[in-house]
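Notes for the one structure printed next.
For this view, one protein chain was removed and the others were kept in their places.
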Amino acid sequence: MGLKEYLGDIWEAVATTAKGMRITARYGVDPRETITLQYPEERWEPSERFRGFLYNDIKKCTSCSMCVKVCPVDCIALEAVRGADKKLVLVSYEINIGRCMYCGLCVEVCPPKSLTHTSGYEKATVSRGELILHFVTEEAVEIKARVAKQVAEAAAKAEAAKEAKTTDVSPEAPTGAKGDAPSVPEKKGVPPVAQPAAPAFAAGNPAAGDDGEKKPAQEPKGEPAKPEESPEEGGGKTI
Amino acid sequence: MKAHAEALPTQEMLINMGPQHPSTHGVLRVILRTDGEVVVNARPDMGYLHRALEKIGERVTYAQFMPFTDRLDYLASMNCNAAWAWTVEKLAGIEVPERAEYIRVIVCELNRISSHLIAFGSFTADMGAFTPFLYAIRERERVNDLFEDICGNRLTYNYVRIGGVSADLPDRFLEKTKEFLDYFEPKIPEYNNLISYNKIFVHRLANVAAISGGEAVAYGLTGPNLRGSGVSFDLRRNEPYSVYPKLDFDVCVGTGERGTVGDCFDRYMVRINEMRESVKILRQAIAQTPDGPVMAKVPRVFKPPAGEVYFRAENPRGETGIYLISDGTVNPYRLKIRAPSFVTMNIFEKVTKGLMIADIVAVIGSFDIILPEIDR
Amino acid sequence: MMESLAISLVHAVPALSGVPLWTLTLLLMVVVAAVVLTFALLYAGLATYVERKVAGDIQARIGPNRVGPVGLLQFLADGIKLLLKEDIIPAQADRFLFALAPYLVFIGSFAAFVVIPFGVGLIASDLNIGVYYVMAISSLVVVGVMLAGWSSNNKWALLGGMRAAAQIVSYEVPVGMAILPAVLIAGSLSLQDIVRSQAGFLGIFGWNLFHNPFTFASFFLYYTAALAETNRTPFDIPEAESELVSGYHVEYSGIRFAFFFLAEYGDMFVVSALATACFLGGWHVPFLSVEALPASWGNLFSLGVFLGKTLGLVLLMMWVRWTLPRLRVDQLMRMAWKYLVPLTFFNLLGVSLWLLLFRGKGIPAMIASLFG
Partner (left out) sequence: MEPKAIFEAVKAKFGDAVVELQEEGFRPAFLVVSPESVREVSLFLRDDPAMKFDSLMCLSGVDYKDRFAVVYHLYSLTIGHQIGVKAYLPREAPSLPSVDGVWPAANFQEREAYDLYGIVFEGSWDLRRILLPEDWEGHPLRKDYKYPEFYHGIKV
């Protein structure tokens, strides 16, 4: 190693250091370069397509359970019963946003466009139970009872209509149901094995919830959900 | 060191580096056997993040697997999304509208920039210079903003769909991308001045863990790691897919400018230069993007024909290969993901022999591994 | 010195004449020690704040800004937090040494404050071997660091401790050799004397920095070597966050960790103060003879000047830290033995020859003599 090289090394070290320090100094003294957003006071505006928490407008929802089928992580649980007018009545609609991965597949397939992403992104909570969003405010039992009653009424009405030709139905089920309606409450879409996990989760059982989250692969074990093969195909949208 | 060790026998020390260690880029565990500071053997131990993605793939539909590809290489979700889409399209023979292909290329290259930024930033942070990391994150934030505009997410995008992309570009997206490029391009020389050619930095990396071209090929290194060893091979050019043939760009290779070809510095420099090339590609792609639909006609119940296909795409970390077997049902029969980081770790034990502990960090950083991809 | 101060105090306040002199001396010692320690702690606390602020500015962030006005009280919050943290001693650790190590490091760093010439007459103890004392006492740090690394019974900590030992021992040599020119010029090891010797032509040209080319180089060599001795980036290999997790203090928590932390900032101050005293003329400013000022505010003024220069150097250290990457351990050693030691030796030789040839005159003095 010659002297020239030796001194060159020193010079290079000093020069490159100085170069770097000039850049850091420029950032250091220029307040315009600061890009921090003071979060709770300043907020950044989520963009239009922002995928925040899911929201289901149950007034528009047709309980088709497309979202349940398409969800890769089974975070949506839906229960519906056949109403007096043969339309499905939503009994409960729950989204576990602790499990949701915000992929947006459910929003894309939703035929009535009732399911949307909101721009909400703040949901810090101390209990896992709070991470389950309930969209039907009424008690499931009440809805079932009411629908059953309506169905029974409608059946009775239909029976009566056969004789008297008059119809009168309650406002919830405006269209009169003609013919027989042996409505049996049915559960739709939710894969059988995934189903028990959700109530355990809701009840605030962290262990059960944990397992479900960590090994999504093992959840639908015996009977893999094969959503697309199910008989009813609504909506013509490609996925 | 050797002679010294013979004169004075020392005891080897067994150290666990990781799974919780600031520089193992996740939950990699390296079992180090060291003689003082000199590493006798460094054996990687992985699997701490194993989520059985391949098994999941056999249980979900083709479309449903798309969000899982986000979780493969989360710093380059777009590339993984697109790789999956291209694989399935190759299997099913789906023609994708040209606009969609251009959009894919644009988002992939943007993602390549953001991924290389993280590689650059975390690497310099590993080397002890924390500031460039923050600068890299700052630039990446802009890419994230663009991605948020386009798909609504900032990390796991799930934007590409089999047969196209999920939504057309939002208003002003291309202009915003251009603005970003104009902002970003001058930053690269700044990085070089700040850190790349810093004497200490060069000294830390030059001649460390040099991998010859032949070795790199034999050990299955791909992407920037392979090119760092002086092998000019880029799937975008050598096995072109999508609209890459229509775009003009250079393949960056390691030249050994500060040491031997294939050392850590070359691998690092390839990434820096590739960012520049990505900017070049992006400018062309933006200019060429045609109008038209962004989604091909794909049946909603998608059942590709039975068959086996292997597709590989040039991702920021190398070649992501997907070996897909279809039995004609809605679910993939077998899905194997050849993750570049995973294969790269093959050579890790070999190149780290005789290095120092600090060099292990440099090697991990220069390989730019990412753990979710290794463990899947 | 304390005794003479006590005597003068007795003269000034006759009421104290009844108190035995030794009590008064002892009392004064305690008071002075308390003042120095308070200053040191206050400085260290604020320095952590400044460091974070500097880091923030450089990294296009803001840095602490929530506690108190512009985040000024952040260090208090941090201190309280550290005090309240659980003090964890690993089960396999050597409990006694583990507990002892932080104190050794702390003492090694803060005992050096005693001889720092803060201003005209503002020095806790003007030892006639001041420079020597600083070098010696700051070597105590290495014992503490090694103990910490060893007693933690953690391999990363052990590696950190070993690195620290190797590093500090190696860098003691260039540090000592780089500071010797100042001693040669002043002809004294007392820091007070060294500073006084720099009261030259127009204040600034008396500084050893401008004495001759060799002292000029000496300053930078000293600063570099001292940076390494304080274990700061780019020489922070004993901590090496990204390699050794946190090095020797990886197992420490709470107040014990705080001691290490404070010691680092204390060290920074000490080496900067030494550089100021030895090369930057201490409290001397251009166009003003500080020593001629009235003692009442002149001393305070000199204190301000001294602190200003020292803190400027500390700031420079922070700036360097947030710019440069870290050296590897062998490169660090190479730098010490291949670059710093020969260069400082060469410098020392140069300065000695210069002093011999020009009878102790510096370039400014020569120029001054040219013009009459």
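Read from first to last, the chains carry the letters A, B and C; within each, the first residue is number 1.
We take it that a residue touches a chain if its C-beta (ideal position, glycine included) is under 8 Å from a C-beta of that chain, and two chains touch if they have at least 3 such contacts.
Every value quoted in this text rests on a predicted model; they were computed, and no experiment measured them.
> Sort through B:G26, B:G321 or B:G365 and give me the one touching the missing partner chain.
Residue touching the absent chain, from the options given: B:G321.
> Pick from B:M13, B:I31, B:L181 or B:V217: which residue touches the chain that isn't shown?
Once the missing chain is taken into account, the touching residue is B:V217.
> I need the residue numbers on chain B that touch the omitted chain, in ascending order.
The list for chain B reads 46-47, 50, 52, 54-55, 90, 217-220, 231, 233, 238-239, 305-310, 312, 319, 321, 323, 325, 334, 336, 338, 342-343, 345-347, 350, 375-376.
Rule of thumb we're sticking to: only the chains that are shown with their structure count from here on.
> Taking each chain's centre as its mean C-alpha position, how far apart are chain A and chain B in Å?
Here the centre of chain B sits 30 Å away from the centre of chain A.
> How many angstrom lie between the centres of chain B and chain C, each centre taken as the mean Cα position?
45
> I'd like to verify one number: the distance from the centre of chain A to the centre of chain C, where each centre is the average of its C-alpha atoms, in whole angstrom.
59
> Residues of chain C that contact two or more other chains, please.
58-61, 322-324, in rising order.
> Find every residue in chain B that makes contact with two or more other chains and list them.
Chain B, residues with two or more chain partners: 131, 138, 194-195, 198, 200.
> Going by the contact rule at the top, pick out the chain A residues touching chain C in the complex.
Going by the criterion above, the answer is residues 9-10, 17, 20-21, 23-25, 27-29, 33-36, 38.
> Can you check the complex and tell me which residues of chain A touch chain B?
That would be residues 9, 12-13, 16-17, 19-20, 23-24, 35, 46-51, 70, 72, 101-105, 108, 117, 215-218, 220, 224-229, 233, 235-239 of chain A.
> Which bits of chain B are touching chain C when the two form their complex?
Residues 13, 15, 21-23, 36-37, 124-131, 134-135, 138, 194-195, 198, 200-201, 203-204, 356-361 of chain B touch chain C in their complex.
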